[in-house]
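Heads up, one of the protein chains got dropped from this complex, but the rest are sitting where they should.
On to subunit A.
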Amino acid sequence: PGSERRCLSVRSMKSPAVVGVLCTDSQGLNLGCEGTLSDEHAGIISVLAQQAAKLTSDPTDTPVVCLESDNGNIMIQKHDSITVAVHKLVS
């Protein structure tokens, strides 16, 4: 299980331009992270995803929260009990 998690974050990081990955549970516990996203971001990321989910009453319609910046985006998606954030640079 530990090696699967590590595999997942390493594989995500192999994708070009991905500079950070973070996985958290619904309470902000950091389940694993790499790169620009770290332990201290887990709480904010989980809360952002939860708050965004309140925007729609359709439980199957989970929004992707995007934090857009000059050179990259942080995309946050909740999937059931876990939330994943990906920090990806744009050229």
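FYI, a contact is a pair of C-beta atoms (placed from the backbone, for glycine too) under 8 Å apart; a residue touches a chain by one contact, two chains touch by 3 or more; residues count from 1.
Rule of thumb we're sticking to: contacts and distances are computed from a predicted model.
With the options "Ubiquinone biosynthesis protein", "Aminotransferase class I/classII large domain-containing protein", "ribose-phosphate diphosphokinase" or "Ragulator complex protein LAMTOR1" in hand, the undepicted chain maps to the protein name "Ragulator complex protein LAMTOR1" (source: UniProt).
Where subunit A meets the chain that is not shown, the touching residues are 1, 4-5, 7-8, 12, 15, 20-21, 23, 27-31, 36-37, 39-41, 43-44, 47, 64, 66-70, 73-84, 86-88, 90.
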